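The complex appears here without one of its protein chains, the remainder shown in place.
Let's look at chain A:
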Amino acid sequence: MPKHSRRLLGGIGLLTALALGATACGGSGDGGSDAKKSVSAADVQAALKKGGTLTVWAWEPTLKQVAADFEKEHPGVKVDLVNAGTGNDQYKALQNAMSAKKGVPDVAQVEYYAMGQYALTKQLTDLKGFGADKLSASFSPGPWNGVKAGGDGIYGLPMDSGPMALFYNKKVFDKYKIKVPTTWDEYLAAARTLHTADPKAYITNDTGDAGFTTSMLWQAGSRPYKVDGTKVKIDFADAGAEKYTGTWQKLLDDKLLAPVTSWSDEWYKGLGDGTIATLAIGAWMPANLASGVKNAAGDWRVAPLPQWTAGAHASAENGGSALTLPELGKNEALAYAFVEYANAGKGVATRVQGGAFPATVAQLNSPAFQNTAFPYFGGQQANKIFAESAANVADDWSYLPYQVYANSIFNDTVGKAYVSHTKLADGLKTWQDASVKYGTEQGFTVEK
């Protein structure tokens, strides 16, 4: 028997070696090249004439029409639009394709907060060599800052943006004779008045949302993340963060925030029946309200985001994404032509018509855009408020190069402040520590 078991072991060993061999083939370093690519306008024209097939990974619905128009304009080109999942799901697929160096799309949609990781590991093409730096004036400051991803390059062209505004249920505000808040102090007072008048009604919902909190910090002037290549500094104790935690802690302590998670069924119900009275959220929200909260049509209005200092005009971005060219994609010239067409050319008007919120100054400032009346908001020309907000976004914000991971542990850390006696500021400190730990593990030089 020992002879047999030795043979068995030998067989297992052989299989193991085979498995390991297969792994070793896929495991070698990153293939990104440092050399700056340079593609001139003439190259792009030539590529368009030559034609070819372009694979685009995006979940943005308005791109479908853009792709069709682009194909019509350039008969040789075929755009293969693939929905590989929304947000994080698509990033997982994209990361897998990049690791395997196989099936990487020519163009990929990436949200601003997630760009840092790809830019840093040189998995996205720097579009400076394509002349993208000349487009800086075409885009509003928030999104343009987003595609720079905390570095010197330009890693995509902004597709949409989410300058924040305050959406409020006018019916509720009128019923209890509450003035629409212009500062966060007034907001706090309004929250108290409302909840006292109707204990079932809340000024807003919040169960801890990393995207919302970082946007609020952005508006308050806090800059928790400082990124310089592989050097990262994380600090949630600056003056701006204190302003935010001070007010928000009061809302939490007095139980003035509805414990309802955004995008849940309860949330839509609350938005419809007036128990969630306001939302501070990105300008892409109207389409969601119109489709998700039909029964409250006409009740809601839009106001500028409340301020930390009376009379100020600070704003921030909440969400939004860009189209990027993965380094391992093919047909770069053609891919750039499509991205430019969709995000800076004729495609923008098509997408705005489809309900997208643009990132281009020309569209934001055009009378046609600004004068659009929203039947859902009782005919209000809400785009005027959004456009003003877009122009007021401070452009020196940066996300972490590993913000996707950091956001995934937000509720593990800051979330405690929403369900226990942990203070919001302490929760942010725990988040900071966990983010520092992960950054250090991943090889970043992290300063607290």
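Odds and ends about this structure:
As a convention for this text, contacts are C-beta pairs under 8 Å (C-beta built on N, C-alpha and C of every residue); 3 or more make two chains touch, one makes a residue touch a chain; residues count from 1.
Operating definition for what follows: contacts and distances are computed from a predicted model.
Among the names given as "Sugar ABC transporter permease", "Protein translocase subunit SecD", "SusC/RagA family TonB-linked outer membrane protein" or "ABC-type spermidine/putrescine transport system, ATPase component", UniProt records the absent chain under the name "Sugar ABC transporter permease". Of A:Pro105, A:Gly146 or A:Gly208, it is A:Gly208 that touches the chain left out of the display.
For the options A:Val44, A:Ala108 or A:Val260, the residue in contact with the chain missing from this view is A:Val260. For the options A:Gln65, A:Gln95 or A:Thr193, the residue in contact with the chain missing from this view is A:Gln95. Residues of chain A that touch the chain left out of the display are 4, 7-8, 11-12, 15-16, 19-20, 23, 27, 29-30, 88, 92, 95, 117, 120-121, 207-208, 230, 259-261, 264-266, 269, 401-402, 404-405, 408-409, 411-412, 415-416, 418-420, 438, 441-444.
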